[in-house]
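Note that one protein chain is taken out, while the other chains of the complex remain in position.
Labels A, B and C are assigned to the chains in the order they are written; within every chain, residues are numbered from 1.
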Amino acid sequence: MGLPKTYDSFEFIQAGSEVITVNMLKGVGIAGKRAMTSTSSPGFSLMQEGISYAACEEIPFVILNVMRGGPGLGNIGATQGDYRQAIGSGGHGDYRNIVLTPGNIEEMYDFTIKAFDLAFKYRMIAVVLADGKLGQAKEGPVLLKEKDEIEINNYNVDEWAHDNNQNRGPRVSTSSYLKEDLMEKHNLYLQEKYKLIEKNETDTFEAYKIDDADIVCIAYGSVSGVTKEAVDACREEGVKAGLIRPKMVWPFPSKILQELADSTKAFLTLELSVGQMHRDVRLAIEGRKPTELIEHMGGVIHTPEEIYNKIIGMEKHYR
Amino acid sequence: MGLPKTYDSFEFIQAGSEVITVNMLKGVGIAGKRAMTSTSSPGFSLMQEGISYAACEEIPFVILNVMRGGPGLGNIGATQGDYRQAIGSGGHGDYRNIVLTPGNIEEMYDFTIKAFDLAFKYRMIAVVLADGKLGQAKEGPVLLKEKDEIEINNYNVDEWAHDNNQNRGPRVSTSSYLKEDLMEKHNLYLQEKYKLIEKNETDTFEAYKIDDADIVCIAYGSVSGVTKEAVDACREEGVKAGLIRPKMVWPFPSKILQELADSTKAFLTLELSVGQMHRDVRLAIEGRKPTELIEHMGGVIHTPEEIYNKIIGMEKHYR
Amino acid sequence: MGLPKTYDSFEFIQAGSEVITVNMLKGVGIAGKRAMTSTSSPGFSLMQEGISYAACEEIPFVILNVMRGGPGLGNIGATQGDYRQAIGSGGHGDYRNIVLTPGNIEEMYDFTIKAFDLAFKYRMIAVVLADGKLGQAKEGPVLLKEKDEIEINNYNVDEWAHDNNQNRGPRVSTSSYLKEDLMEKHNLYLQEKYKLIEKNETDTFEAYKIDDADIVCIAYGSVSGVTKEAVDACREEGVKAGLIRPKMVWPFPSKILQELADSTKAFLTLELSVGQMHRDVRLAIEGRKPTELIEHMGGVIHTPEEIYNKIIGMEKHYR
Partner (left out) sequence: MGLPKTYDSFEFIQAGSEVITVNMLKGVGIAGKRAMTSTSSPGFSLMQEGISYAACEEIPFVILNVMRGGPGLGNIGATQGDYRQAIGSGGHGDYRNIVLTPGNIEEMYDFTIKAFDLAFKYRMIAVVLADGKLGQAKEGPVLLKEKDEIEINNYNVDEWAHDNNQNRGPRVSTSSYLKEDLMEKHNLYLQEKYKLIEKNETDTFEAYKIDDADIVCIAYGSVSGVTKEAVDACREEGVKAGLIRPKMVWPFPSKILQELADSTKAFLTLELSVGQMHRDVRLAIEGRKPTELIEHMGGVIHTPEEIYNKIIGMEKHYR
């Protein structure tokens, strides 16, 4: 319980580049210690090679990516354009990252703690995926936890970490599988692990006024706040809107969407990217109900009015 | 028309790293000249930051990525695990690359020529996406084109290239859009361009025995060859199998699949990755017909028997 | 006095490259903290740019360079080919490094402690310059100091360090002097400092049997051990040999050599490089007495016999 002695101290290190950063994270992680970095979009792109290696070698660490306007240099406005990249399409090969999506400053803190736990629970990279608005916002005080309120679980770290234990043989961490059947076997093992996580981790979304909802919105991060405002405004008008807010986008809360497809009339995705999350919504619904999308990109964020009007319109159209 | 004088010569340059390579490609491309690199999976991951920048700035060049077993270092077997990464999910932000998928050695040559043409036609990065089997195969002689058989079209390069023209004002290439509405406007412009390409470019697939097919396979690259064998074997048994072989995976041949959904009984995706292409198949079909998948990963490739048996089984099941 | 609390802990950091290493050392040093790296010849060459910057900005840190056979990759034998490079000719511009030259394992430890003291005393880079034999030797136990036996003096670090002190204005560390007269003024200041060090630091050599010596040898590092053997063997034969062993090669013990030029008959330099130290000997003697040299290079070290025979020959010749 409480902070183990080793976590009483921490160190900030300035790395030489993003390529080096991700390899330093690998080094700390394989030693069974906790390390994280924070970056913003272009820096995250530079880490993709190392991410693919770490995913293969099951090395746990945490990356906070505060997404900004892009592609390219862009600006420091709020976007969600790194969604697919974060969940595991940024690097080569088939792998997944756990991706937590805080919706406010408090969650920026809480989800980072949770990210470390999940990273070590599953020997995965956990990405905290925020947007430029969250990255720059100031909110009322965040309740920092007392040291003994944080439970740090090292899980089975002793079984795999390259630690100082002299009473065991050498341990090797590698992503080199020259024999193709062994590489496939390892990939099958990884996919099994990913399926297990999809099954185990159920606290992946917040459900807001969905029980009788005709129009179910899906939005995360900064967009979820304005969407709630729009949902509330609709409810005041008697229009039954609701919201599924993913707290993780991998594993993605597909199951709740599939269940809601029975009762709701239509789905509305709100995101700051060109349908990147909407594709996961559509894959969940698979044509059973209409799915619509309002997307922004480049740092512009939806207004509550814009969403409100869309919901009202959809409610009439799909009545 | 023949080779313009400037293309009578070419240079090989050894770059200092993959991060530098992609930036050298940007430099050549913005000068209105043709450059390409070839790489394999991890090297491609290292180029993702530069790819995102170039996509935003509309700088044309060609990358040949011979996908290998992964994630991580993996092996040099045949996989297709970089599919999503290649089409535009590898770097940050919303963008697309044109992705050509040769099915044999002859096409490795022809599609590279075509890649340059499309790159300059649309000011895009064009990726030639091959797999380790194609990268290492030896086949009967490739018919190299005579110089005057290759038509090189520079399109409107004079309007944008940073060339030596002294009779014009300075030109700036940047992906920095500090004003968020201008960044969004640029993204909308890019998305319009992408839609135009999806509409314009129709020679994106080969249709093989699909006219009366009950089971339509979808496979590209090295997998398409073994799939054809399986289709032929099925046909000999009276089972009506067919194949859509994407020659590009972006733009993806969704339209033909949507049309076939009216007539066929089921779809079968064969790929060397964990459903990366299958997701695009499902998004095209959207639940109208069953879609199944055999995936391999890590360098192992399907056998014709494996596919044959699957088709036979599906044909019975969906009869 | 004992270790200040901040030195109760230390951290090892693996840098991304030698170019990065030297810049990390700069970062720690300018913060007023103690940092060192160890390297071997080619790595030292890669640090030369940063060394020149740090010398200009008066940033203190320590580098242990265990010289190996060169130039190029060479081997890990004992040489002294980085002598000039270490004293301040490796980087661009006019500067000096303090260079300590341990002669045995015990001094490897003691001189490193002293290097930190001198580095902070004068805001200089201090190089501990060892050779491959010292780097690989095993000797009887080194007497490690108890914590309270090491006196750590921070000198005037509060006056210049970029520390966390909130009660002062900002501090700037730069080597950019756009005005040429200010750059010259700074160089004159540095040269004054170097002269002060040459005057202040007198414990720069060990004198061995020199009082009545006819032939004075000069040798440092691993060579000094075999030279002592040769000197002893000469003395047994009644030949008055002696040894000046530099414990630092910058500042170089020129003064003792100039004094000995009155009484001795000739000087003999023994070094593992092509007269790099011999040039400093000659500049000290300036033709007043004969100066000879036996040089080895590439990892080969002198034998006592070789030196003995040379001394005997010189004693006869200059009698």
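By definition in this document, contacts are C-beta pairs under 8 Å (C-beta built on N, C-alpha and C of every residue); 3 or more make two chains touch, one makes a residue touch a chain.
What you are looking at is a predicted structure, and each value in this text was computed from that prediction instead of being measured.
Peer 1: Which displayed chains make contact with the chain that has been left out?
Peer 2: The chain that is not shown is in contact with B, C.
Peer 1: Touch as defined at the start, partner being the missing chain; which of C:Asn75, C:Gln136 or C:Thr303 qualifies?
Peer 2: C:Asn75
Peer 1: Tell me which of C:Ser89, C:Asn104 or C:Asn154 is the one touching the absent chain.
Peer 2: Only one of C:Ser89, C:Asn104 or C:Asn154 touches the chain omitted from view, namely C:Ser89.
Peer 1: Touching the left-out chain: which of C:Gly27, C:Gly225 or C:Gly298?
Peer 2: Going through C:Gly27, C:Gly225 or C:Gly298 one by one, C:Gly298 is the residue touching the chain not shown.
Peer 1: Could I get the residues of subunit C that touch the absent chain, sorted low to high?
Peer 2: Contact residues on subunit C toward the absent chain are 19, 41-42, 44-46, 48-49, 51-57, 67, 69-75, 77, 79, 81-82, 84-85, 89-95, 174-188, 191, 273-274, 276, 279, 282-283, 286-288, 296-300.
Peer 1: Please give every residue of subunit B in contact with the chain that is not shown.
Peer 2: Residues 11, 13-17, 19-20, 23-24, 27 of subunit B touch the chain that is not shown.
As a working rule, only the chains that are shown with their structure count from here on.
Peer 1: Select the chain at the greatest separation from subunit B, using centres from the mean of Cα atoms.
Peer 2: C
Peer 1: Select the chain whose centre, defined as the mean of its C-alpha atoms, is least distant from the mean of all protein C-alpha atoms.
Peer 2: The most central chain here turns out to be A.
Peer 1: What whole-number Å value describes the gap between the mean CA coordinates of subunit A and subunit C?
Peer 2: 53
Peer 1: From the C-alpha centre of subunit B to that of subunit C, how far is it in Å?
Peer 2: 59
Peer 1: Compute the distance, rounded to whole Å, between the mean C-alpha positions of subunit A and subunit B.
Peer 2: So the centre of subunit A lies 28 Å away from the centre of subunit B.
Peer 1: Name the residues of subunit A that each touch 2 or more other chains.
Peer 2: As it turns out, subunit A has residues touching two or more other chains at 19.
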